[in-house]
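Next up is a structure, given as structure tokens.
We show some of the complex, not the whole, and keep each chain where it was.
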Amino acid sequence: MIAVIKKDATRQQIDNLVNWFSKQGLTVNESQGDYCTVLGLIGDTSGVDIDLLQGLDIIETVTRITDSFKQVNKKFQPEATIVDIGGVKIGGGNFAVIAGPSSVESEEQIMMAAQMAKAGGANILQGGTFKSRTSPYDFQGLHEEGIKLLVQAGKSVNLPVVTEILSVEQLPLFDDVDALQIGARNMQNYELLKALGKSNKPVILKRGQSATIKELLMSAEYIMSEGNENIILCERGIRTYETYTKNTFDISAIPTLKELTHLPVIADPSQATGRANLVKKMAMAAVVAGSDGLEIDIHPNPEQAKSDAAQTITGATFNDVMDAVSKTRSIL
Amino acid sequence: MIAVIKKDATRQQIDNLVNWFSKQGLTVNESQGDYCTVLGLIGDTSGVDIDLLQGLDIIETVTRITDSFKQVNKKFQPEATIVDIGGVKIGGGNFAVIAGPSSVESEEQIMMAAQMAKAGGANILQGGTFKSRTSPYDFQGLHEEGIKLLVQAGKSVNLPVVTEILSVEQLPLFDDVDALQIGARNMQNYELLKALGKSNKPVILKRGQSATIKELLMSAEYIMSEGNENIILCERGIRTYETYTKNTFDISAIPTLKELTHLPVIADPSQATGRANLVKKMAMAAVVAGSDGLEIDIHPNPEQAKSDAAQTITGATFNDVMDAVSKTRSIL
């Protein structure tokens, strides 16, 4: 960590600060510039609050040199983490596709979607059971009943299942589910992150709609620091000024994350664009960018989907996407 | 709601769609353009999922004409809502200042902060007890002990108290607190919104860091649709490309919100900029923009604050800010 001291700081003020750092176990290296004094802080600075330093009158700027994420950091654990979801491996060279409807709507619908997922070659079945909707008047999911139907559908086609959890107290309901997803709106719901950190279920952590890459890693750090290292990160588009697509797919976040962390990284081309006709090309782009997997919204009848209809594709299109993905993977 | 149909849609497809709308109780008004057909939907469209429509092959665009927020909508309830927090009124001409430290850190600290708040003329005491921090290694708050100290400090200076809740299961801990705050990271934590909607505590709902004005209103709608109408909206800065300030204070959101909703609207100049030296001017700006109140971070010793140090002001500065606020209010 580098602290730049203002020109008009007194010797006494600087000495006080240096002492304070020393008490925290840090070695301080001081150098004089024309317009400022620079303090280089050596040692474990992950506990030093950068906001606190920036609040000091005598400080001009503070820059963190070492990353504040540790357990998820590739520097400290270079080997790729492989996450196992009900026997399906993701990461470290293992590629997996998660497919299913945005919402579980009925037994018939989820059974058909499961068969479509299986037929297309998906490895894991998804289905929303507690939905996070902008409007309280929109469909909120089938809840416990939805979980039951999802688990049953997964069994029928022999695929593990994943669904989204919205709140800590729902945790006991998900015993039969193979992995839990934390949606974009809850990426910084730290109580939920900590609760999943204490469980041993694999977690798919989606990037918040205005979360930086580093904030996504810090949220993963919340889970991992509680003991659970079965974490998959998911790029699903970010909010920008462009409104033509629902979100802006931050494709370069995929190789960037893989440079910074040992955790697997997947992409959600459905959510990232909000447009069914872009899913195929964006799925292929995610693959060449180094994604360890994909999450894709499919539905027997997208036009009647109760949520995310505009980004949902049919079984036939899914087959086509999977062919393209497979062809794309062949060149890597 | 206006649905624009693509040029190449068949008569049969359009008729099917019109029938489907009719079954939902809507009257449909059709008009032909050169490049498209336009359907005007008349009736209560708040239950129609706009994503679903956009997913249809034959649809070019859909525009919602009537607002999707209803209970919080000024059109349907023109009279300003006045929220009462422990005897202090906010809204409908009533202005209130909430002040206190970002975190309750110790008995001594919160007692001193409470006295500073009272001395400066604040109406309500705030203090963080469960903290939402980007890093799991940063100070997380004193939890139950913090609540106890906050309540005691409030009593000692005869001010009602407010603190932030992070998760549904924490709710029983806050019985003695006069109002609950939902922070930016939880603005779309719908389970929490619904839980507070069922309680009768006043709620301060902070705008998410990339939430639109309409999404903020929809989150308020979640609370209000469960029965609790004691809601105060708080503009606290949004995330933009500009990094000089912590957030970008969206000052025009204040009069815009007041145009759209009957709920009181306050501003948090501390969080909105992240810089102590901007608090005074931004507080004054919020006042002239029509804010019903302010939320300001104060601390006996900002340099040692365990969170948000850079945006926290001293008692002396707070007195100065309050003088400026009072002078500013005199011209309205």
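General remarks:
Order of writing sets the labels: A and B. Residues in every chain begin at 1.
Just so we're on the same page, contacts are C-beta pairs under 8 Å (C-beta built on N, C-alpha and C of every residue); 3 or more make two chains touch, one makes a residue touch a chain.
All values reported here derive from a predicted model rather than from experimental measurement.
In this structure file the full complex is assembled from 4 copies of one chain, 2 of which are shown.
We take it that only the chains that are shown with their structure count from here on.
A turn of 180° superposes the CA atoms of subunit A on those of subunit B, with the angle given to the nearest 5. Per-chain CA centroids place subunit A at a distance of 26 Å from subunit B. In the complex of the two chains, the subunit B residues touching subunit A come out as 46-47, 49, 51-57, 68, 130, 132-139, 166-170, 185-186, 188-192, 194, 209-210, 215, 218, 221-222, 225, 239, 276, 302-312.
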